[in-house]
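Have a look at this one before I ask anything.
One chain of protein is taken out of this complex; the other chains stay put.
Chain nomenclature is as follows: A, B and C, assigned in order of appearance, with residue numbering initiated at 1 for each chain independently.
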Amino acid sequence: MIHFDSDYTTGAHPSILERLVATNAEHTAGYGYDDYTSRAKELIRKAIGCDQAEVMFLVGGTQTNATAIDGILAHHEGVLAAESGHIAVHESGAIEASGHKVLTLHHHDGKVRAEDIEAYITEFYADETYQHMVAPGMLYISQPTEYGTVYTLNELEELSDVCHRHDIPLYIDGARLGYALASEGADFTLRDIARLADVFYIGGTKLGTLFGEALVVTNSRLLKNLFPLVKQHGALLAKGRLLGIQFEAMFADGLYFEIGRNAVEQAIRIREAFRNAGYNVVIESPTNQQFFRLPNNVIDRLRESVSFNYWGARGATHSIVRFVTGWSTTADDVDRLIELLQDL
Amino acid sequence: MIHFDSDYTTGAHPSILERLVATNAEHTAGYGYDDYTSRAKELIRKAIGCDQAEVMFLVGGTQTNATAIDGILAHHEGVLAAESGHIAVHESGAIEASGHKVLTLHHHDGKVRAEDIEAYITEFYADETYQHMVAPGMLYISQPTEYGTVYTLNELEELSDVCHRHDIPLYIDGARLGYALASEGADFTLRDIARLADVFYIGGTKLGTLFGEALVVTNSRLLKNLFPLVKQHGALLAKGRLLGIQFEAMFADGLYFEIGRNAVEQAIRIREAFRNAGYNVVIESPTNQQFFRLPNNVIDRLRESVSFNYWGARGATHSIVRFVTGWSTTADDVDRLIELLQDL
Amino acid sequence: MIHFDSDYTTGAHPSILERLVATNAEHTAGYGYDDYTSRAKELIRKAIGCDQAEVMFLVGGTQTNATAIDGILAHHEGVLAAESGHIAVHESGAIEASGHKVLTLHHHDGKVRAEDIEAYITEFYADETYQHMVAPGMLYISQPTEYGTVYTLNELEELSDVCHRHDIPLYIDGARLGYALASEGADFTLRDIARLADVFYIGGTKLGTLFGEALVVTNSRLLKNLFPLVKQHGALLAKGRLLGIQFEAMFADGLYFEIGRNAVEQAIRIREAFRNAGYNVVIESPTNQQFFRLPNNVIDRLRESVSFNYWGARGATHSIVRFVTGWSTTADDVDRLIELLQDL
Partner (left out) sequence: MIHFDSDYTTGAHPSILERLVATNAEHTAGYGYDDYTSRAKELIRKAIGCDQAEVMFLVGGTQTNATAIDGILAHHEGVLAAESGHIAVHESGAIEASGHKVLTLHHHDGKVRAEDIEAYITEFYADETYQHMVAPGMLYISQPTEYGTVYTLNELEELSDVCHRHDIPLYIDGARLGYALASEGADFTLRDIARLADVFYIGGTKLGTLFGEALVVTNSRLLKNLFPLVKQHGALLAKGRLLGIQFEAMFADGLYFEIGRNAVEQAIRIREAFRNAGYNVVIESPTNQQFFRLPNNVIDRLRESVSFNYWGARGATHSIVRFVTGWSTTADDVDRLIELLQDL
């Protein structure tokens, strides 16, 4: 069986696991007060080009989003997000559970547009009853989006501009950020992300760690007293060094970027293989998630030796499927898939 | 340096880590829908002697407490707990953040008494204004307590009785439950815990896993729809099998119990060594946490080669310290400590 | 100046105020434990034809919605509502502040359709990831809607059916219920509302009381322990009898229905006057709120002697306006408006 279900179906990248094994017997302080964590924070500060950034490691993505958003918003504020955004759909109400409304915007292949945000905020304050409504207090975007698409540098700059013109922070959910950075035609760097966002996170879980997300605060006015907030949200790991060790391994020699590059490279090969075989590429994704419209009998045939995601029917004879690559996807896996496609 | 700081300063027990390494490359479903997790749940159901119990794995303790308590309590209810209880002191307001009051009771070396709970509930409903007050909706106890003490079987039965007589569930925080089960003179088993509590958790983090707590619901009327609740609380691990693999390793061959026994054995040796050396044993703890009152100059001398916790001054010349053992504590570590004490 | 701004711009109906004055010096128990409140509850139970209904008086509408919805929903559930619903737009995030998501549905002149709810619920549970999403836990509708429209008996029955088929309660926001009951062509009664809804409220503030809303629970499985929940939500009035006295006055001799009938009668006269004068009736409302599209110069002229609501521009030359009648609107007020329209 070849696996293209998701980027979190295997354990950790071997280099990371090796570090966890090598350090297992050491005694360190808990809750992130260890040297591995300090070094990992320092490496991230270097990678993003921002010495003053505050870095905090949390365990998972929903937790990180809920903690950051709860910490940023004032009581009367909500978070603007694409209606397809992870926080709007797939977090079991974690944002609302902390008391805040997700204010949804139409999406364009998963992306929001600066002009829509401008219009939202302008109309909001033009409404005489705005004091009775939830004020837009920050913008949430995911990079790449839930559809595998990527904001260009220009789009990011426009979003950052519109946010800061209206004095609301820009928060980037980077659960799969490494795949955006390695995406086909990417014209932005991690430093751009850090420069344009006020708060963002660098996801580990989907990029090859066992778990862990690095929350980065570059706008020093935000998220003060982060430690107790993280603890209160149940997001503080007792053996905090596990996060430090993994992120140190990720950022010491560029492993984070390498994992992204490999996965994207294989994903693009998959996309082109399907396209060449005459199938419909549903979204023009430059990242590790690819969406195809396939005849149902093709899906059935593939399933005998390949695992992937079913995303719903399109008419009586076709369906949408998702193929995802990750740290453990090999060129050989894709070679075998290509062969299968040729044999169909 | 010999380490007696805490039971979460090292990584995982080697047998557990080995399993994580051995299974690292496998592809499994996420969020706990894998076979390792199913097997681990089954092993726990067997160990507690309750086929119908629902078992759910979460990442950490604060998270587990907050999720379970939030899920059990009705809006107008609070949770009864010792004023020294972890939820009352050391969870950064996680219980209140989910909207519930911690109703504190006086403690006796960390323990609450059934008679105090009886009195609390009786007085509560005798108060004409009780509808304006937070109703006691459940009881939280930790076994062992934050002071290292252990409820006897008789005490547990009394607590269970008083709770059920008043129709409120008994919840046991088992962050260190393995040390209570292995404690000197323990007269109860894991089956007793499962029989007397309505909900409890078997802690992994402090017993030798990298992380992870097994929440067990034996009262089927409670905590329905646990999955989305866990997700909403940010407590759902994407690579859920990491929890399953660790708990499978813990319960397949009794490792969980073995770790508890070893740590308690060494802790008792430490206690007796201090006692024999003429120092004051502050709390008569039968578990892996030991508290001593030492002269400050002794503390300074010990610190040159031993690490342990400082708990506060007692007068000008003495202080309280805490020594903790864990899965990685060896008889040799304790031998060396004993030698040091003899040489002081 | 003639006033058609809203139905809460004047004080209380004189008969109600008179009762408040007449009883002012009496001493009564607080928090609703007085005889006026008991009698008012009894009168409401009679009016709705449900002896077992629990009735609780709260001060205002947002408060009532937030309390009821918070009390009904489980942690993992949200409330289905029209995207134009009051709770989705104009309550400053009160529902989210209590931890719950508003799940919005498309509206048709303010109304939701049973088929859309059926589709929502069916698709929800068909989605493999539904456990990561907020479950639809109840339906909120407003009768009449924010657009002045009214659900017919048949529509209410369909909504009640779809809800109960899927085991979720139907909650009706009756802030202006009296105007729906008196609406042109109304084919349902207060008893139908009580029979079809599980929980609803009979609004006083917009029907002629100084303030006050009567929350009615006909489904006895819901909203247990309502008293402390109301108190916790800050919705319990110390001098509770003020609510009892006002609702007793409303329901003792049919004043509640009379106020509705008068306001609707005058509103229909206004609608027809505008229509006859050749202006566009934007929504075919049978209740006390009427919406017209008027040329801006007509608006300016009217404003010299009439007050009403501006709802936004429609092109360069026209705008939408809202006219609202209430307990204090007189036939004479409307006569004067009609004259003004004829003189334009």
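In this section, a residue touches a chain if its C-beta (ideal position, glycine included) is under 8 Å from a C-beta of that chain, and two chains touch if they have at least 3 such contacts.
Not measured: the values here are computed from a predicted model.
Shown chains touched by the hidden chain across the complete assembly: A, B, C. Checked against the full complex, the one of C:165, C:224, C:239 or C:303 touching the unshown chain is C:239.
From the set C:56, C:97 or C:298, the residue in touch with the chain omitted from the display is C:97, counting the whole complex.
The chain omitted from view is touched by exactly one of B:3, B:27, B:100 or B:206, namely B:100. Checked against the full complex, the one of A:48, A:175, A:215 or A:229 touching the unshown chain is A:229.
If you put the missing chain back, the residues of subunit A touching it would be 70-71, 74-76, 99, 131-135, 224-225, 227-229, 231-232.
Contact residues of subunit B toward the unshown chain are 75-76, 78, 89-93, 96-102, 128-129, 131-134, 310. Counting the whole complex, the residues of subunit C in touch with the unshown chain are 1, 3, 5-6, 8-12, 14, 17, 20-21, 23-30, 59-63, 66-67, 91-94, 97-98, 205-206, 210-211, 228-229, 231-239, 242, 307, 328.
The rule we apply is simple: only the chains that are shown with their structure count from here on.
By C-beta pair count, the most extensively touching chains are A-B. Where the sister copies subunit A and subunit B meet, the same residue numbers recur on both sides for over half of the interface positions. The distance from the centre of subunit A to the centre of subunit C, each centre being the mean of the chain's C-alpha atoms, comes to 42 Å.
Looking at subunit C, one finds that residues 75-76, 99, 131-134 touch two or more other chains.
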